[in-house]
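Complex shown without one protein chain; remaining protein chains in place.
Let's look at chain A:
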Amino acid sequence: MNASISRSNRKSAQRLRDLVTPEGVSLPVTVALAGSRFGAVLLDLILVGVVTFVLVLTLIFTIGGASLLNQGATEFLVVFLIICAFALRYGNFLYFELGPRAATPGKRLMGLRVAARDGGRLTPESVIARNLLRDIEIFLPLQMAFTSWETGLFGIAAFVWFLCFALFPFFNRDRLRAGDLIAGTWVIEAPKPKLQQAMSIDVAEKEYRFGDAELGIYGEHELQVLEGILRDNRPEVMEEVATTICGKIGWTPGHSDHRAFLETFYAQLRAKLERDMRFGKRKADKHS
């Protein structure tokens, strides 16, 4: 169990970057996974497609009525349609990424947002620049994929070449696509966790007392794993962990309330580690 947690921690630690606010507080940001970005753009394109389709349908019906009236109305509607299709294709991304969430609907659903790489403001220039390159990243490779086989070797070479743009995010650490590169932006995760109850409040006191030596076997990492287990609140896991801890500190595991035991252990371990912290002594995990 611990092994899998630390492995996933290390995986997400690879995507962690530090951003320093003007107040001097460093804020960790997590670079978005290529997969969730692909999902986001897919959702956006589907959305644009559906809206365009609905628009075309409505216009066809309106034109059906309007053509009886006069030619001018029909023409106006067709012009309107062409402009709308253009505005949807390029404007959709611009509009949403310039908004206060800096995310298209697809990105919002995937919990992502766009941000300036240098920690500064996300300017309209950046958003325009990053969206202008979408053509060579998505539409051209797609178009090539369908037509290149007809034009022979040259077409296939062109397709491979365009594939380099499409797959650009996989070739760099920050998962930048070509548009991000020239706009100075990146896409990061934007989680919104709720403030949760502290696990050390309202603990049934005094039932267990742990000595310094007993608490000393664990460090901050184990404390936070324990916090996660208490929040998950799964009886069989808690029993297993309680037994393990008892084994480590040489107690005989009781058959009573494992959660109460773990809560007390958590509160006292945290009290000890935080006390040490105030004196400049930190213990990262059980090995240190």
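Convention: contacts are C-beta pairs under 8 Å (C-beta built on N, C-alpha and C of every residue); 3 or more make two chains touch, one makes a residue touch a chain; residues count from 1.
Note that contacts and distances are computed from a predicted model.
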Candidate names "Cytochrome C", "sn-glycerol-3-phosphate ABC transporter ATP-binding protein UgpC", "Phosphonate transport system permease protein" or "Stage II sporulation protein M"; UniProt protein name, chain not shown: "Stage II sporulation protein M"
Absent-chain contact - pick from A:I46, A:I60, A:L142 or A:A271: A:A271
Touching the absent chain when the full complex is considered, from A:G152, A:P193 or A:P235: A:P193
Selected from A:A34, A:L55, A:L109 or A:I128 as touching the chain missing from the view: A:I128
Interface with the undisplayed chain - residues on chain A: 19, 21-25, 27-29, 71, 75-76, 78-79, 82-83, 85-86, 90, 98-102, 113, 115, 117-118, 120-126, 128-130, 132-133, 135-136, 140, 161, 165, 178, 181-184, 190-196, 198-203, 205, 220, 223-224, 227-228, 231, 267, 270-271, 273-274, 277-278
